[in-house]
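Report on one structure; see the data block that follows.
Only a single protein chain was left out; the remaining protein chains are all shown in position.
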Amino acid sequence: MTQVSFEASFQKKIDEEIMIEPQDYMPDEYRKTLIRQISQHAHSEIVGMLPEANWITRAPSLRRKAVLLAKVQDEGGHGLYLYSAAETLGITRDQMLHQLHTGAAKYSSIFNYPTITWADMGAIGWLVDGAAIMNQVPLCRTSYGPYARAMVRVCKEESFHQRQGYEIMLSLAKGTPVQKQMAQDALNRWWAPALMMFGPLDAVSPNTAKSMEWRIKRFTNDELRQRFIDVTVEQIRILGLELPDANIKWNEERGHYDSSELNWDEFWNVVKGNGPCNKERLATRVKAWEDGAWVREAASAYAEKRKTKKAA
Amino acid sequence: MSSITTLKYTLQLADNVLIMGQRLAAWCGKGPVLEQDIALTNISLDQIGQARSLYQYAALIINNMPAADKAHLFNAPLLQEKINNQHTITEDDLAYLRDAWDFRNCLLVEQENGDWAYTVARSFFFDRFQYLLYAALQKSMDSTLAAIAEKSLKEVQYHIKWASEWVIRLGDGTAISKEKMQQALQARWEYTGELFAMNAIEQAAMQANIGVDVSSLQQAYQQQIEAIVNEASLQMPTAAWMQTGGKNGVHTEHLGYMLAEMQYLQRAYPNMEW
Partner (left out) sequence: MSNENKEWPLWEVFIRSKAGLDHKHAGSLHAADAQMAIESARDVYTRRMEGISIWVVESKHIHASNPEEAAAFFDPAQDKIYRHPTFYNLPDELKHM
């Protein structure tokens, strides 16, 4: 088969919604794009553990402590599934972690914001996980088999994450005046960053077209962002909180909510490394990795010794 | 048999697992490898779950006690006030409103996480004790404690496996890991004596056939610990003196800081639902 026909039959599979598996032919660009997307998704889960792990020891009830611990643990698990999916493409986990630690790979910018009140736990579970779910559900039918299967697992587990966040917000919003204020404050701070999770405007997203052709991306940034706004405004009303953006208004003609232009200056700066917590988040991960080197080496050495003993 | 004895005994058991679970939870997101992060948080979740069952039982006992018997239970004004005003006490009231001098956990569990070897050492020493304790507690005449012990024992069987295997892996891994593991065992050993020293509450609970004679567990403990230490090709740690006090409310400086962190929200915003 010629190169052209390899690529043609590859695209045919994609168009017919047949999954591409690890040993199938795939264009170099497809492989590279997938490695980048999946590994950065994995990095996001791992770094994403940190802002919430912050509050486990300070959770205001034993039940909240246990649920938060379970949620953050899940995120670790999700990172693990995704690293595993990426490894089928010819990169190792250690190589991916090296990319993260040196800044060669990115993670979702939302995690560069600080969690400064308990209400942030509610806002994150509700808005951040909510936005992630909106991105992730379509990926359950993405073209690359291992990625799709990892996403199915992730989505199954994700449903309790958003619910626990919303439940926290509900408790606070229906609680005492100061608790309601705490909830409102968290909503006000996390709203715009959550919307930025969907990425830059379609107009300035060069990779989108190819990714959509390859079914690595199913909907555009703006499509998902609009869907999220429409769904979440209703949820804000149920909480009885004020809208975080004075310009949110139903547009009968479009059949969607209008809202304010996002601060793209802030977006690009956080992506560049100037967010409130970029340095801290990465430093925490790097420290954990470096402090743990002797532990990993010891386990490898022990395993090696057992092998030699067995062989003897 | 007074319900005060059951209450105090239950609180002591609960405090141990709450403080231990709290310590392990602090590792979340910071382990040496992702898989172990998940393993440790599993153990923490188990222990917090055990703490919840025990605190819930303790709260039930308090709520069913005649007012006269519970007029001076704790040195914690907010909590004692709730009790005296006939409010229904919950697991959270007990976990969040008592100060360090009302906690009865052993000193071992409040020791710092340190590095991986220190954390492994603390779990190794504590979980092996829990295993022997819960096995014996299954025979408690108090059916709730017996049931909690039976359920917890299954979880602890996994905990001791995890900790013992790490002691062996580190002890028989590299020269560096051997040194670190030996050092950690040596540093934490002096907190193990307290586990087997019966305090007044344990004496009373034992007399009432609801509690375990922990002093009788020491021999089996010593043997089992030694077996693992030997397999790890390490030396049994020694202690010229065993530290005690936690079981009588006299803690190390660590507990105060732990509680300040753990309880701050409930203290800063009292009497609210979360």
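All chains are identified by letter, namely A and B, in their written order; residue positions are counted from 1 within each chain.
In this section, contacts are C-beta pairs under 8 Å (C-beta built on N, C-alpha and C of every residue); 3 or more make two chains touch, one makes a residue touch a chain.
As the structure is a prediction and not an experimental result, all values here were calculated from the model.
> From the listed residues A:K106, A:R153 or A:H256, report the one that touches the chain absent from this view.
Missing-chain contact among the listed residues: A:R153.
> Among A:Y81, A:Y144, A:W214 or A:Y257, choose the residue that contacts the chain missing from this document, as touch is defined above.
Candidates A:Y81, A:Y144, A:W214 or A:Y257; residue touching the omitted chain: A:Y81.
> Touching the hidden chain in the full complex, which residues of chain B are there? Just list them.
Residue positions of chain B that touch the missing chain: 33-36, 38-39, 42, 161-162, 165, 169.
> Just checking the interface: what residues of chain A touch the absent partner chain?
21, 23-24, 73-74, 77, 80-81, 84, 87, 92-94, 98, 150, 153, 157, 293, 296-297, 299-300, 302-303, 306
Everything that follows uses one rule, which is that only the chains that are shown with their structure count from here on.
> So what's the Cα centroid distance for chain A and chain B, whole Å?
Result: the chain centres lie 36 Å from each other.
> Tell me, which parts of chain A touch chain B in their complex?
The contact residues of chain A facing chain B are 46, 49-50, 53, 56-66, 69-70, 72-73, 76-77, 79-80, 83, 118, 168, 171-172, 175-176, 178-179, 284, 287-289, 291-299, 301-302, 305.
> Can you check the complex and tell me which residues of chain B touch chain A?
18, 22, 25-26, 28-35, 37-38, 41-42, 44-45, 48-49, 51-52, 55, 91-92, 95-96, 115-116, 168-170, 172-174, 176-177, 180, 261-262, 264-266, 269, 272-274
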